[in-house]
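In this view, the complex is presented without one of its protein chains, the others remaining in place.
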Amino acid sequence: LPSSLALAGARDLQAVVDEAFTAYRGVDDGEVATYIPALAEADPDHFAVAIATVSGEVFSAGDSNRTFAIMSAAKPFTLALLLQQQGPDFVFEHIGVEPTGLPFNALSNIEDPPLAPLNPMVNAGAITAVSLLQAESAGQRWTLLQNWYSAFAGEPLELMDNVYRSVSEGGYRNRAVADLLQLHDRLGASPAETLEVYNRQSSVGVTAKQLAVMGATLASGGSNPLTGQRVLSPELIDEVLAVMMTSGFYDESGWWAYTTGLPAKSGVGGGVVAIVPGRMAIVGYSPRLSPAGNSVRGLLAVQHIARELRLNLFRTAP
Amino acid sequence: LPSSLALAGARDLQAVVDEAFTAYRGVDDGEVATYIPALAEADPDHFAVAIATVSGEVFSAGDSNRTFAIMSAAKPFTLALLLQQQGPDFVFEHIGVEPTGLPFNALSNIEDPPLAPLNPMVNAGAITAVSLLQAESAGQRWTLLQNWYSAFAGEPLELMDNVYRSVSEGGYRNRAVADLLQLHDRLGASPAETLEVYNRQSSVGVTAKQLAVMGATLASGGSNPLTGQRVLSPELIDEVLAVMMTSGFYDESGWWAYTTGLPAKSGVGGGVVAIVPGRMAIVGYSPRLSPAGNSVRGLLAVQHIARELRLNLFRTAP
Amino acid sequence: LPSSLALAGARDLQAVVDEAFTAYRGVDDGEVATYIPALAEADPDHFAVAIATVSGEVFSAGDSNRTFAIMSAAKPFTLALLLQQQGPDFVFEHIGVEPTGLPFNALSNIEDPPLAPLNPMVNAGAITAVSLLQAESAGQRWTLLQNWYSAFAGEPLELMDNVYRSVSEGGYRNRAVADLLQLHDRLGASPAETLEVYNRQSSVGVTAKQLAVMGATLASGGSNPLTGQRVLSPELIDEVLAVMMTSGFYDESGWWAYTTGLPAKSGVGGGVVAIVPGRMAIVGYSPRLSPAGNSVRGLLAVQHIARELRLNLFRTAP
Partner (left out) sequence: LPSSLALAGARDLQAVVDEAFTAYRGVDDGEVATYIPALAEADPDHFAVAIATVSGEVFSAGDSNRTFAIMSAAKPFTLALLLQQQGPDFVFEHIGVEPTGLPFNALSNIEDPPLAPLNPMVNAGAITAVSLLQAESAGQRWTLLQNWYSAFAGEPLELMDNVYRSVSEGGYRNRAVADLLQLHDRLGASPAETLEVYNRQSSVGVTAKQLAVMGATLASGGSNPLTGQRVLSPELIDEVLAVMMTSGFYDESGWWAYTTGLPAKSGVGGGVVAIVPGRMAIVGYSPRLSPAGNSVRGLLAVQHIARELRLNLFRTAP
């Protein structure tokens, strides 16, 4: 192990978590998402920082037991399930893995001739991913996902009903996306069934600690570090993390790689999770979002920890 | 060090290089680039594989002393010089670092309102980078770059005159790119001066071994492993490698990260160089290109070595 | 009157209709629309030609009493109703009147910043137009339109139930269009109500003779030449015809103006109607469509008549 991590033992990790929490708790830039009414009810002052290591230690500060909507931070885990069911070639061929250079909710790449890659981290690709999951019935599609997420977290995760209702109303852009995908024969289930499960997926409630453990299950090679359960084959995690690295922050993915160098994913619920392969996951949670829809304090906290612990994957110096 | 690399000592690295060479020497898919006449003269059967480590060892097989045009594989090194001169914020603000989701020679991102990021790995951003280098005179701009590349290689690199002449004729798309950049006040030098230096940059001749040493200078934290010369500040290499990871293969960058997980860059001259931070650089060279403009045998060789040595940066399992 | 029309009295008009019918009845290029199943059932050999003059004479040949689906040929008449209700400025501001340079079912112009014109002749603008009609109830929206069309035809027009059912199933692109319009606050009614009426509008059955009388009501300045009923204010017809001229054939509107020089509109049901201001309307009907979705024999017949009677609006010579 590099000396930086050897030094970063249990006491140090708690210290750096506390440090990140203290450093950014006073930042009140950004705005709570309002386009989904239930998200607008979140307390803008909530703030949590958490680390979960591959050896099962969890360090946290702030509102780390507060439940929030996972939103787009669910996408890497759905991708993981599709990879487990269908393999990397299937995902590459049916969805694609290229950065789109477009906002998360773009439509144009659905229409480009012949049929452009969609990427599982943006809405069009993530909706496609949900539809392509092998399920024996409409009802089972959601159960499958809920159980899958829970296995990553090491405990049962529940739907936030008020978020689900709120996400389901309106959502005209995602409806348009699903209709276009259907038009181009890219969905494995009906637009209605697909969107229902996709909306449920977005409405899963997690705490910062739970999201950190979900991330640590990826970081550890697919075994949940708390329960010991093997959730995902280790050889599929490379692909999940690669897609997070190149596309996890939509049209700010390049900026994130340039400044932080870790695979990560954020959600408009205020959560962000970064993966350090073989080591840990780092989570920040706070509802105020940047104009691009990322948690302001969440990003700052994750970047702080990555910098202090020298976790940038592109780092060449000791 | 992970056991995989501990095992991969000098003898093993030569063995894996030989293995990659033998495995793919019979592949004759792809076509030599013809849109630049001088490149069309390359012998399609040339094939070389090379590794240079951060400790200064070089392993190679095939035509590894054969000189070829560096073409776009020069872009990361020009980016490195601009970072050294102006810093990461300047590059972020004046060029941008987002994957474009577009082909290497796209124009539309130059025009998108207000002014979209260009990315130093695609032509528009790379041309901008050349123009923004601080130089005391038009003539010095090229000298500066040539010396910079030579410091990375550890020996003087020369212009391939026939390639330079061939690249300079025609080139209507790059002329259009430079004119548009000038129109939008993004260039630091005139379109003519910029294109002349950009065309010279593309026409630098390298061998597979030299390109591997150039890469190893990045992998080592900025010190040339052969000459010991410190070329680049170590803290700037994170940024170079991040941009290579998210954008090094244009609109196939996502695919490369998904399958290989290493920062890399290819050129239509047939070279490809991948960087393993803190460890080594891997080079493949062969003129036959895939439809996307990447060396067929070059990519196969690099992927083979990365797989055998377990070098994927996203790897979580031992 | 120019001598050409003075000569083209009643006998001559029947002669030129017969001539056009005879000249193109043997043409069997093109394919019946299949993406709407009910349209695919049309007999591809049906062919009708009709002229209705502003003085109430109707000349026809072929299957001119055969009912077919009006489809997009309804769009100018819906535009006329919206103009009557809301005036030209409202249409200009809420829909727009620019040629889009895009196919009839394009999405990109809905999304362009800030909000690009849609044009009432393409689906996005035509769907918007339906939603902006002032109606006292959801049910009345359709009744209003049906009565309006019937007033143009001078007799009651009926819904083709099988077409309506067929158009209503599927239709994923129009659903996506309506969802996007709703997202951008451009609809005056819900997407569901709007699409239902839009689909009914497309499913109105007309004969070639009826469509010719509808067109003649425009040509005459808004009075139905058969019934004498004033349907539309004369000063609003300039705007209807202008939009037909610049956009009536989608991304072939320029070609139509270049070759024929008359405001016209076609539908994938196989009908096409051209307006000669102050004089007449010319209709061709035949189900086989060109790749762009226009009736092959319909266009040929209308062009033949326009050429023979020298009706091109851009004509400068006697």
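Order of writing sets the chain letters: A, B and C. Residues in each chain are counted from 1.
In this section, contacts are C-beta pairs under 8 Å (C-beta built on N, C-alpha and C of every residue); 3 or more make two chains touch, one makes a residue touch a chain.
Values in this document were obtained by computation on a predicted structure and should not be read as measured data.
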Chains shown that the absent chain touches, full complex: B, C
Contact partner of the left-out chain, one of C:17, C:160 or C:245: C:245
Touching the absent chain when the full complex is considered, from C:57, C:98 or C:308: C:98
Option from C:14, C:162 or C:312 whose C-beta touches the chain left out: C:312
Hidden partner interface residues of chain B, rising order: 107-108, 111, 172-173, 175-177, 179-180, 182-183, 191
Absent chain, residues of chain C that touch it: 88, 92, 96-102, 109, 117, 119, 218-222, 234-235, 237-243, 245-247, 251-255, 257-259, 261, 263, 277-278, 312-318
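The rule is short, and it goes like this: only the chains that are shown with their structure count from here on.
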Touch-based graph of the chains, sorted into line, ring, star, complete or other: line
Inter-centroid spacing, chain C versus chain A (mean Cα positions, whole Å): 49
Inter-chain centre distance, chain B versus chain C - centres from mean C-alpha coordinates, in Å: 57
Multi-chain contact residues (two or more partners), chain A: none
